Every structure is written in structure tokens, then in C-alpha cells.
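What follows is a structure written as C-alpha cells; I'll ask about it next.
Moving on to subunit A:
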Amino acid sequence: MPRIIIDQKRCKGCLLCIGFCPKGSIAIDKKLNAKGVRPVKFKNNADCLGCAMCAVMCPDCCIEVYK
Partner candidate 1 sequence: MKQIFTHPKSLRKISTHYCPGCGHGIAHRLISEVVDELKIREKVVGVAPVGCAVVAYDYWDFDCCEAAHGRALAVATGIKRSRPDIVVFTYQGDGDLAAIGTNETLHAANRGENLTVIFINNAVYGMTGGQMAPTTLLGQKTATTPLGRDSKLQGYPLRISEILAQLPAVRYIERVALSSPKEVLKARGAIKEAFQNQIDHLGFSLVEILSPCPTYWGLSPKAAMDWIRDVMVKEFPLGRIK
Partner candidate 2 sequence: MLKKILMSGNEALAEGAIQAGCSFYAGYPITPQNEIPAYMARRMPEAKGVFIQAESELAAINMVFGASAAGVRAMTSSSSPGISLKQEGISYLAGAQLPCVVVNMMRGGPGLGNIAPAQSDYFQATRGGGHGDYHCIVLAPAYVQEAYDLMFKAFDLADNYWMPVIILGDGCLGQMMEPVLTQNAKRKTKNAKKPWALTGCKDRIPNVVKSFYLREGDLERFNLLLQNKYRQVQQKEQLYEGAFLDDAKIILIAYGTMARVAKSVVDRLRQKGKKIGLIRPISLWPFPKKAFTQYTRRNTQYLVIEMSYGQMLEDVELAVNGKAPVEFLGRSGGGIPTEKEIMDKIKKISG
């Protein structure tokens, strides 16, 4: 089942990944990271296609994609 790993330390909360994910598999986390930002988190649902659109759009290269 495809999945992604998000580096929450370097996430700046720009939310481009959420904006382009076709399956709504990414959400804003409730906690804060050291930047004072709410990073995004992978919902870990079965919907992830492994399309990597999130990783392609992430300006901080925080996402690894496994398929």
C-alpha cells in the first residue's frame, strides 16, 4: 500500500501538498514543530496512490514516497 513519510521538522506549513493531493491523504497536524508551525501529517489511509504529487510540490523536499 503506497505511503509517504513527512519530515515534520522541516515542514513550514505551506499546505501545497494538501492543495494538490488528489485523495485528501494529508492533513494539518495539531501539534507545533520547532518552527512554531503546525506541520502536515500523513493520514495513513488506504487512499494514498503513491502519485507523489505532494512530494513534487513540496518546496522544502520534506516528503518521501513509497509505492
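Candidate entries met the following condition: all candidates are chains of the complex that A comes from, given by their letters.
Keep this in mind: a residue touches a chain if its C-beta (ideal position, glycine included) is under 8 Å from a C-beta of that chain, and two chains touch if they have at least 3 such contacts; residues count from 1.
These numbers were taken from a predicted model, which means no experiment stands behind them.
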The sole candidate from 1 or 2 in contact with subunit A in this complex is number 1
Which of the residues in subunit A come into contact with candidate 1 in the complex? 2, 9-10, 12-16, 19-20, 35, 37, 50-53, 55-61, 63-67
